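Note sheet for the following structure.
Only a single protein chain was left out; the remaining protein chains are all shown in position.
Should a chain be cited, it is by its letter among A, B and C, assigned in written order, with residues numbered from 1 in that chain.
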Amino acid sequence: MRLQFPLLLCLIAGVFMAVQYFVPAFLPYYNRVMDYIQIVSAFSIVLGVASVVHRHLGRMRRRGREAKRHPDWPYSLAAVAGMLGMMLAGFIGGRGQESIFQQLFNSILLPVQATMFALLAFYLASAAFRSFRTRSVDATVLLSAAVIVMIGRLDDLGRLGIPDVAHWILDGPNLVSKRAIVIGVGLGMASTALKVVLGIERSYLGSGKE
Amino acid sequence: MRGDRHGPRRARRALLTLTLLLLATAPASSALGPATNLTVRDRPLDAGEVLKVSFGRAAGDSLGHTGVARYELWRQGPGATAFDSVRSFSATQKLPTFSFDDTGLKPGRPYRYVVRTVGDDGQTAETPPSAPVAPQRQWFFTNKVNTLIATLIFVALILAYLRAARQGKKLFIRRIAGLDAIDEAVGRCTEMGRPTLYVPGISTISDVATIASLNILGQVAKKIASYQARIIVPNRDPIVYPVTQDVVKEGFLEAGYPHNYREDDVYFVTTDQFAYTAAVCGTMVREKPGANLLLGMFYAESLILAETGASVGAIQIAGTDAVTQLPFFVTACDYTIIGEELYAASAYIGREPTLLGSLKGQDVYKMICIAVIVLGVLTSTIGLLFTGEAWDGFNQLVRVRGAGG
Amino acid sequence: MILSWLAHGILKLDRRIIYTFLFLCVTLPFYVDWPHIEVEVSKEVEDAFQVIDQIPPHGNPLVVSFDYDPASAAELTPMAVAVLRHAFSKGIRVMAISLQPTGQGAGIATEVLPRIAAEYGRQQNVDWAFLGFQPNATVAMLQMGESIRKTFPVDYYDTPIEQIPMLESVQNYEQIPAVFTIASTAVGEFWAVYPGMRYGITVLAGLTAVYTADIQPFYQSGQIKGILGGLKGAAEYEARIGKPGDGLAGMRSQKVVHYMIIVFIVLGNFAFFYTQRRTS
Partner (left out) sequence: MGGAAGAAGWTILGGLITLAIFSFLYRDNPLYKLAEHVAVGVSVGFIVVNYYYNVFKPKVWDNVLYNGQYDYLLPLILGVLLFTRFVPKWGWLSRWSLAFLLGAGSGLAIPATLESRVLQQMEGAIRPLFQLGGGTGTNILQSANAIFLFVGTIACLVFFLFSVEHKGPVGRLAYFGRLCIMAGFGASFGYTVMARVSLLIGRVQFMTRDFVQEVVRIFS
């Protein structure tokens, strides 16, 4: 019972959403179901949030025989404090451009995320030196196309015609290969979706029948 | 002051032109015109609950500069006599015509509309009631015929091959070159007496790439066990971790060397992406593996793993369906398994019915796509050569039309 | 043998030296007016410009969707600024939303929109409105095809949508001339896949450079009408509207670093093959 009913619900919801794509008469019910999906998926975001909080709170509690806390507990405390501060600022001070809520976003969240990804440029530079090798025919074709495209985007070697070659690489081989990948990925997505609706693919329900 | 004989006549004429000017620009406030060309039509291809009403501005009201305050839309429902107000439109909007979808109506029942113009001074003028129009309910998006056929063919193919695979029918899948590359890498690595490092991607168990990787891990573990060599498997996902343990243990069992399985060679590191990457790089530098197999789902950290592996001098085979990471793997690794090849490798080894069946179904569908493209291009070219106009029969066949108006 | 010394030196070069060299290459162009760059407007950017340029001013709004998070802000915010400047300079109204899964796109829009609108004296709810964030991008996009009011009952500042004058006659995509999605994830593609197919809307995409190559099939098939690709796309759009911004400012560093990376790859391969030929 614990497995059959959810799979039945999944089948009904899936078949309805696929069929409504072709039947205008179902539009009012389609709109209603879309609202339901919106609300439930919003809850799943909150679930993600709750599990983050759950993990950090867990780290702060004393556990085990000697009631020892997790070594990183001060960082978890900082995380929980950051969250509470942000919620207080949001619910009390509002979310306008001048609000503390927005300032916290601009000066804590934005710099951390932006800088974390800026680090990738450094790893790229060192990889360019140490691991991008024309070791195989594949890698040779790839690196030469990459160099042409990179130079082509700098626009000042127009005389040598490199930007035109670069543009052709984008509209030629890149277009045909990405089109084949889009078609392949599309078919893969559609078949995975079909297996989920029919209950053949049920790994999301968690393993076992407990 | 009146020194000029013509003065009065010119003054009178000036006065006259002034008033005419005023009249021309001033709204014909007394005669407030009704809204123009009120049209009501059923919204095509819908559930019959919507009527599309549109009307132009009253005569003399050019884009909301003069005398008109707002337009009110009134509706007379089926069987009712009185009109009730639906909505009002402020005339200050800079729109030449107003359009509005009136929703929540009853399919098949007649409705009539009237638009009342309300002037700044409270004057009103109404249009004659529109002819009764009933919203119709349609049962099929007639512009989606080709999509429906394509979807039905797809579903039929996938189900047919899934059943065939489950019944154990012989379904041919070619052996992809990547598997030979893995066998060769593992072979050379065990000759040098060095361990093999296997990273099953950093995604969860529900990710198709992770499942494919676990299938290949089983084959690799069995081969390594038969050479009595060592395999190291660091994990990032707590649910994938126990599965890798079982798969490797089973591999050693099948190879006939269950006692060679080392418990602490298959371990869980952490869930944090960059901390996991740092730990695996540390293992690479310490253990100096002869071969690195990076198979599964990867994100931005793929670059660091591949670079450290290359610096340690290991033979590296990568395989992922993360298209954005593939360029880095190709340049940093000795061989790369691209996108769907990973699923094909897993289906070839595991022969697992659901993966095998759906892969075959997709393959046959892809052949149909190739055939349609070839026919389309040939007929289009022949049309161009003979009639000077590219024949777009096949283009029409596959072109997707938005539901639109 | 200088060559073998050079080859071994390259292979053993400490990672931190490479990092400082990269940092210099990025920072120097901000203090020295070198190298010279001219930016040529490519076809994809010109197509996007034409679509936005033809939208009648003070009429139905252009939808600008902030579908990215702070991680890609450095690359995508210059695009948002360039398009907003173009729209506001012509009096085109803008209806901004954010469908970025974690909702952090809304934080960026809150900061960018008022700042650029003030440059042109455009008022909130008259010339521009910001309707905030909705989860599940696919569902939200499709719901807007039926009713924008039901999808966004209130705007980001808690004003019910009925009280926003500029949205009085806006019901669904029929009143929307074009949607400009600025995306760092596949959400940009979803606009063409879901509402693009079902409601036939005009989709323009501002994407991180990573996606520009992958999105070409959708551009060639007409599902996406115009593309701004990476910082270069922003620079081209800034050049097209004649208002230099962060895009053009960053192009000098971009050029220096590109050549540096190419030189690194060439040197790295030289060192690798030189030493390998020696040992084998």
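Rule of thumb we're sticking to: a contact is a pair of C-beta atoms (placed from the backbone, for glycine too) under 8 Å apart; a residue touches a chain by one contact, two chains touch by 3 or more.
Predicted, not measured: the structure shown is a model, and the values here were computed from it.
Note that the absent chain touches A, B, C when the full complex is taken as a whole.
Checked against the full complex, the candidates C:Ala192, C:Ala205 or C:Ala271 give a single residue touching the omitted chain, namely C:Ala192.
Residues 144, 146-148, 150-151, 154-155, 172-174, 176, 278, 323-324, 326-328, 330-331, 338-341, 344, 347, 359-360, 363-364, 366-367, 369-370, 372-374, 376-377, 380-381, 383-385, 388, 390, 392, 394-395, 398-400 of chain B touch the missing chain (whole complex, contact as defined above).
Touching residues on chain C toward the chain that is not drawn are 16, 19, 22-23, 26-27, 30-31, 71-75, 77, 102-104, 106-107, 132-135, 138-139, 142, 153-154, 156, 158, 192-194, 196-198, 208-210, 212-214, 217, 220-223, 229-232, 246, 249-250, 253-254, 257-258, 261. Of the residues in chain A, those that touch the hidden partner chain are 2-3, 5-7, 9-18, 21-22, 32-33, 35-47, 49-54, 56, 72, 75-76, 78-87, 89-91, 95, 101, 103-122, 124, 137-139, 141-150, 152-153, 166, 168-170, 172-187, 189-190, 192-194, 196-197, 204-206, 210.
Simple rule for what comes next: only the chains that are shown with their structure count from here on.
Chain A and chain B, compared by their mean Cα positions, are separated by 14 Å.
Once the centre of each chain is set as its mean CA position, chain B and chain C turn out to be 18 Å apart. In chain B, the positions touching at least two other chains are 323.
The set of chain C residues touching two or more other chains comprises 147, 214. Taken together, the chain C residues at the contact with chain B in this complex read 57-60, 147, 165, 168-169, 171-172, 174-175, 196-201, 210, 214. Those residues of chain B lying in contact with chain A across their complex are 45-49, 137-141, 144, 147-148, 151, 154-155, 158, 162, 205-206, 208, 211, 239, 300, 303-304, 306-307, 310-311, 321, 323, 327-328, 330-332, 334-336, 339-340, 343, 354, 358, 361-362, 365-366, 369. Chain contact summary for the complex, chain A toward chain C: residues 27, 31, 34-35, 37-38, 41-42, 45, 94-97, 102, 105-106, 109-111, 113-114, 116-118, 121-122, 124-126, 128-134, 143, 147, 150-151, 153-156, 158, 163, 167, 170-171, 174-175, 178-179, 181-182.
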